[in-house]
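Excluded from the complex is one protein chain; the other protein chains are retained at their positions.
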Amino acid sequence: MTKKVITLGEVMMRLSTPGNDRFLQTDQFQIVYGGAEANVSVSLAQWGVDAYHVTAFPNHDLGKAATNYLRQVGVGIDYIYTAEGRMGLYFLENGAMQRASKIIYDRFDSAFADFDGEEIDWDQVFDGADWFHWTGITPALSQKAADLTLKALEAASKKGIMVSGDINYRRNLWQYGKGPLEVMPELIKHTQVIVAGLADFENCMGIKADDYVEACTQAKSEFPQIKYITTTERNSISASVNELYAVLWDGKDLLTSQTYEMTHIVDRVGGGDAYMAGLIYGLLHLSDQEALEFGVAASVLKHSIPGDANLVSLDEVKALVKGENVGKLLR
Amino acid sequence: MTKKVITLGEVMMRLSTPGNDRFLQTDQFQIVYGGAEANVSVSLAQWGVDAYHVTAFPNHDLGKAATNYLRQVGVGIDYIYTAEGRMGLYFLENGAMQRASKIIYDRFDSAFADFDGEEIDWDQVFDGADWFHWTGITPALSQKAADLTLKALEAASKKGIMVSGDINYRRNLWQYGKGPLEVMPELIKHTQVIVAGLADFENCMGIKADDYVEACTQAKSEFPQIKYITTTERNSISASVNELYAVLWDGKDLLTSQTYEMTHIVDRVGGGDAYMAGLIYGLLHLSDQEALEFGVAASVLKHSIPGDANLVSLDEVKALVKGENVGKLLR
Amino acid sequence: MTKKVITLGEVMMRLSTPGNDRFLQTDQFQIVYGGAEANVSVSLAQWGVDAYHVTAFPNHDLGKAATNYLRQVGVGIDYIYTAEGRMGLYFLENGAMQRASKIIYDRFDSAFADFDGEEIDWDQVFDGADWFHWTGITPALSQKAADLTLKALEAASKKGIMVSGDINYRRNLWQYGKGPLEVMPELIKHTQVIVAGLADFENCMGIKADDYVEACTQAKSEFPQIKYITTTERNSISASVNELYAVLWDGKDLLTSQTYEMTHIVDRVGGGDAYMAGLIYGLLHLSDQEALEFGVAASVLKHSIPGDANLVSLDEVKALVKGENVGKLLR
Amino acid sequence: MTKKVITLGEVMMRLSTPGNDRFLQTDQFQIVYGGAEANVSVSLAQWGVDAYHVTAFPNHDLGKAATNYLRQVGVGIDYIYTAEGRMGLYFLENGAMQRASKIIYDRFDSAFADFDGEEIDWDQVFDGADWFHWTGITPALSQKAADLTLKALEAASKKGIMVSGDINYRRNLWQYGKGPLEVMPELIKHTQVIVAGLADFENCMGIKADDYVEACTQAKSEFPQIKYITTTERNSISASVNELYAVLWDGKDLLTSQTYEMTHIVDRVGGGDAYMAGLIYGLLHLSDQEALEFGVAASVLKHSIPGDANLVSLDEVKALVKGENVGKLLR
Amino acid sequence: MTKKVITLGEVMMRLSTPGNDRFLQTDQFQIVYGGAEANVSVSLAQWGVDAYHVTAFPNHDLGKAATNYLRQVGVGIDYIYTAEGRMGLYFLENGAMQRASKIIYDRFDSAFADFDGEEIDWDQVFDGADWFHWTGITPALSQKAADLTLKALEAASKKGIMVSGDINYRRNLWQYGKGPLEVMPELIKHTQVIVAGLADFENCMGIKADDYVEACTQAKSEFPQIKYITTTERNSISASVNELYAVLWDGKDLLTSQTYEMTHIVDRVGGGDAYMAGLIYGLLHLSDQEALEFGVAASVLKHSIPGDANLVSLDEVKALVKGENVGKLLR
Partner (left out) sequence: MTKKVITLGEVMMRLSTPGNDRFLQTDQFQIVYGGAEANVSVSLAQWGVDAYHVTAFPNHDLGKAATNYLRQVGVGIDYIYTAEGRMGLYFLENGAMQRASKIIYDRFDSAFADFDGEEIDWDQVFDGADWFHWTGITPALSQKAADLTLKALEAASKKGIMVSGDINYRRNLWQYGKGPLEVMPELIKHTQVIVAGLADFENCMGIKADDYVEACTQAKSEFPQIKYITTTERNSISASVNELYAVLWDGKDLLTSQTYEMTHIVDRVGGGDAYMAGLIYGLLHLSDQEALEFGVAASVLKHSIPGDANLVSLDEVKALVKGENVGKLLR
């Protein structure tokens, strides 16, 4: 049966310089839309999942264009609202060779950050849903966004829906007066699948540990509802060459995926979200180890595609997991 | 001797859809930088005037790119500062035929709007200057920007520098708690050359009149330092076809320029600023009637050039005033 | 209450040369998707109508991209099927000045032309629908497409839904062995609103007349269910300059719209479909004369937009009917 | 029977700014190849004439690309040579509205200007030829180019081939030490069809006259081999709007073509060459008046096409002469 | 003496997404023309061979553009015909990293597939020719195309011209009712140089073998006119990284070329055709081992060039064979 997944979060217009141009050189920007949570819905929609994204856009043509984009790539827009405020933006300069990629965020005072979501009937949103996904970016934006996240999580919990949360701590957010330790634990309590690296454990759960399994064990003892903890490991040899694998702690063992060497990277933004989407798909349809491998293979393919979104098919991910069709010419 | 002109105001990144594309269609934006006051400096710089623009940008690559742009087109950047805040933006969809052009502003909380300008040594800025130009957009942005304008005007007045002000009333600005009638008269008191239409007289000076000369006369009686009042008259037959002329009231007579039929308009944004620059150039170097004609011809040429800036030479404007080279192929 | 409109027909990938390039010059094509009937749905979707398009695409990435495009611009894709066959294509070279525009069709053996539509539950398609629109292009493609049209019309008739048909006779179609007079009358019998010029009357209804009202009167006497007959009149002064108006015969009187002079035409393809959409919208929401004016204004705006689709808002069409905002710069 | 036409002259790489951009704005150039004489061959090749162009290019990839271009558009390259020297270039900024177009030539020391053509077997070149066309640009380039022109003319004369010469006086050429009156008369003596305006008569033949027919009559009395004298008359209302017609003096009467209003001009460069090609085609295949009309119609269509070359078919020119298909949409 | 080579086969318009875009993302296609056999002629033409391609195009502007393209890159078009039917097309999405490249063919019912070639005077085509090249794609298209291939082969045989055939078995062709084993052996009988991998031996000659030399030996015993059998071996590490070498069986020994590591692949389509062209050039001008090395080096360079065609010079291939200039900056 078709699964239904709900995601919540800001969607920004992404403005990237063409090719390898620097911000100082460009006289045009390529635009597309993305956000850590919406990117997950986009991936899932490619794989036949009924994915709905909950967000708010300003009530003008740029907001409409963003909505249209999500609709184009197959995401359900029934829970997209309009609100006062600007369109959140981010500017991207893709790196190359040893030169790093750069992002300039311009997302303060966005329609989503100021959105209280009073018109949302969460009961209806979650009706028949199998999964809810949120990230630590949302509660970092504003008090309203933090409140909205909690309200969503409580509604999801009440329905007994599986919840994943990508902790995703970012120091340059959290500017509305509260720190992550004041906000995140309450949200994590409603979450069964956690994406976290060691820095996330420390900054958002107050758990300091040098060893990943130890951190996971501590987290589970504090948040016993947790079922899985996972993270990707990326080795950046250059902007064009990375190695990638992921681990999944199932409460007992730490499963490890195969490692991919990614040369000739096209666009690494959204790589983590692609993993998350793959993992959700996998946990809904496959065994744990298969889910982990599906997630990493999905993430690898994302790196070959311009934009935030992982526009790959189920067959393409499955083939990569099996090592089939790699770099072939399919006629 | 080379003239020195100072302008003050916000410079925004302009993001326009390519060709005739609508916001709902585009996946890229052309970018350039512009602002009502900086546009005046850019024009003047093409004509050999030492033009300096005073503004503030955020301290990141987009701010640097904007600074570089002004430098490229010949504007002095000695008085460009960095400040906290975002880059002001505006999105432009060019109209065609009966379809109107659309601008979506995204300029709140910009570095310039929050800039108090304490580090500016106005005495040094105006040293040797012949002219200062401001517009009603700046005091409409924020209290700080209004204060900054007043400070600049007082310094210019003290030096006895000629001042022009483009009233440019825009209803959707003025959101910081004050109305134009509380702010503008104090600024107009320091201004000798006023650009105003009937709506500007009413909204910013409280002068209601049906006749332009009557409005001018009233304005002069209230603000006796005024020497000239001027405005352009545009008849928009379609987005592609306009008629344009201008009038200049010299305190006694209303001079009228020739009327230009503009078909096949390329980009009308900045047309008014191009007129203003032409008028300033003219009043500094020519007779009143010549100044008026120079301003309108400059404005007409602007409509043939993509972007906010009027990248035309002195010879090109002069030739158009004389009706020479019109639409020719110059080898 | 929101209206529901159903359209049926082939959607082609349109490949157009950029700018004013000729086929012999280009090394790239701009692509978008369109078809006479789908274009109507796209227009209606911009105006808040629940518009659903019924069609079939090949089961590969180009078919998916076409589906995604319709979804992006707001058309319901619940009744889009996959079928054996190719993607229908058309190549477009935009004219300029005295040089005509050229279309090379490449639509034979498309998935839609070979689609028998057996899996369509027409009862469900028309459930709650207010209008069904078809054109004479579909029955001209293949026997299967003619049969499909008839089946749809019968189902619509049974439900008492209003039906419009754009006769749109094209000599270079009709290559499957039947002529229009063998097929069209049976379809017209189920249709209340007819779009036809004098050539259409002759070729598809066997009605020869020199006068439009006379032709309408004859048509009504043969097809008494007809309520309205309409057509646009276009005077092509050049590829860049046209005059346009429309007439609507209401069974009694011939209403005539205002005439628009369109200079600086951007893209005339889909102009007739934009009129049709406007008329349908108007007949569902406005008086007859208002509907006619709404249709023509919508068509005029289409000429300013690249692509087949008329991406304009309700407010924009209404403003043009009233002569407001024409060619202005809206901030 | 298929006609054979020979043309001689420099072919330059043309570098034009995209769209309406000025030289000061662009960071790219569109490139194509053209030259007054080669443009004539390109036109004729579109109409089924065996057109061969005689020229020389530098022996590197840009020369090869230029050769390939001529081959692509159907011109015979059997008489294209390589020589020492640079590729001739010209930079083009297209005008718009009242703003003039600008050309910056960079053609000195080109391979063609330094080419002595010793390896050319003119007897073979003109074998079976029906027409030879040259222009006054070639003898203005260098002594070698003037000598080459004379050699070609003598060979053509010996074979009794019809010769046309476009006088095309350009003051900024003629920098190698000789003036036009020292060189041109000798060349004109071998020419039956002359393209000349009043300034050309004066500068290149020493004939001063205010009246065109008078000038023609004087020219014929000095150069009795002349059969036809012709010129186009262009009224430049703006860069986007011109009126165009042509006259043809047949030794007795002055035939006048219809006048075309050209709005929305795409590219006027090569308009005169397109006329010349049309006239040659006409004089080879049609009556004098028809030839004149064919030439002007060809020239009008050229203005709708980017680049130097008039890529239109015989049918398209013929249709315009008859006023058919003007600005239509041909399916 | 200049060699003359004839190739026969369909030429398609190739429509590829720009950069790394997927079909689902693009709104434009880059176009160029190619086909397995024409690609061989294009390569040979770069190296000074008189290469003529025999094919048929539809009689419209796209057919003309394709003809012009072949002419541009130096292929003789004397034997290009027009015929009823469409332009064959293929859509290409270039892979990157682990993501495979995808081709969607749209070539059925093309002008070439329906072309019976009755107007071809094969005797004249092969007059003075040194080589004829065909591939297994042509007989797989249609009965007419298979018949045409046989007719060409018989004519070539009669003249004693060397013939090469690239077996190139593709399962998704062969849809007209015959299988390869019914058609190919008759064609192979006229062929001296065979390109075949193990799957080709099995599917088109009925030869099953695990060892390449064994397969070659069997093939020669069945088709004793065979002189050479060859194939390239490609190891696809990713879409961006491949290893390549080739083998050539001369009836006795299996010669092996050096192996190239190709990182940063730009476009692998046409890589095999570039090898074939190189081998033909080599067998006409060089020793066997040199021919093999020339072919592989040519193929490697092809991978660095966008499009189907291998636009490299003789000097460039020769330098790579010697390991000179590799990746240098040549001034």
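Should a chain be cited, it is by its letter among A, B, C, D and E, assigned in written order, with residues numbered from 1 in that chain.
Keep in mind that, in the parts below, a residue touches a chain if its C-beta (ideal position, glycine included) is under 8 Å from a C-beta of that chain, and two chains touch if they have at least 3 such contacts.
These numbers were taken from a predicted model, which means no experiment stands behind them.
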item: Visible chains that the absent chain touches, using the contact criterion stated earlier; value: A, B, D, E
item: Contact partner of the left-out chain, one of E:Tyr81, E:Tyr105, E:Tyr176 or E:Tyr260; value: E:Tyr260
item: Per the touch definition above, residue among D:Asp61, D:Glu119, D:Glu182 or D:Asp211 touching the missing chain; value: D:Asp61
item: Omitted-chain contact residue, chosen from A:His53, A:Arg71, A:His190 or A:His264; value: A:His264
item: Omitted-chain contact residue, chosen from B:Gly9, B:Gly34, B:Gly74 or B:Gly165; value: B:Gly74
item: Those residues of chain D which, in the complete complex, touch the missing chain; value: 15, 22-24, 26-32, 60-62, 64-65, 68, 86-87, 89, 91, 93, 102, 104, 106, 108-109
item: Residue numbers in chain E that touch the chain omitted from display; value: 19, 73, 260, 262-267, 300-301, 303-307, 311-312, 316, 320, 325-331
item: Touch list for chain A against the chain that is not drawn; value: 19-22, 24-25, 95-103, 105, 170, 172, 236-242, 263-264, 268-269
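Here is the rule we use: only the chains that are shown with their structure count from here on.
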item: Joint neighbours of chain E and chain D, given as chain labels; value: C
item: Rigid-body rotation angle, chain E and chain A, from Cα fit (steps of 5°); value: 120
item: Counterpart interface for C-D, drawn from D-E, A-E or A-B and sharing over half of its contact pairs; value: A-E
item: Innermost chain by mean C-alpha position; value: C
item: Chain B and chain D, separation of their C-alpha mean positions in angstrom; value: 45
item: Residues of chain E touching at least two other chains; value: 22, 24, 27, 68, 102
item: Pairwise touch network: line, ring, star, complete, or other; value: other
item: Chain-chain contacts as defined at top; value: A-B, A-C, A-E, B-C, B-D, C-D, C-E, D-E
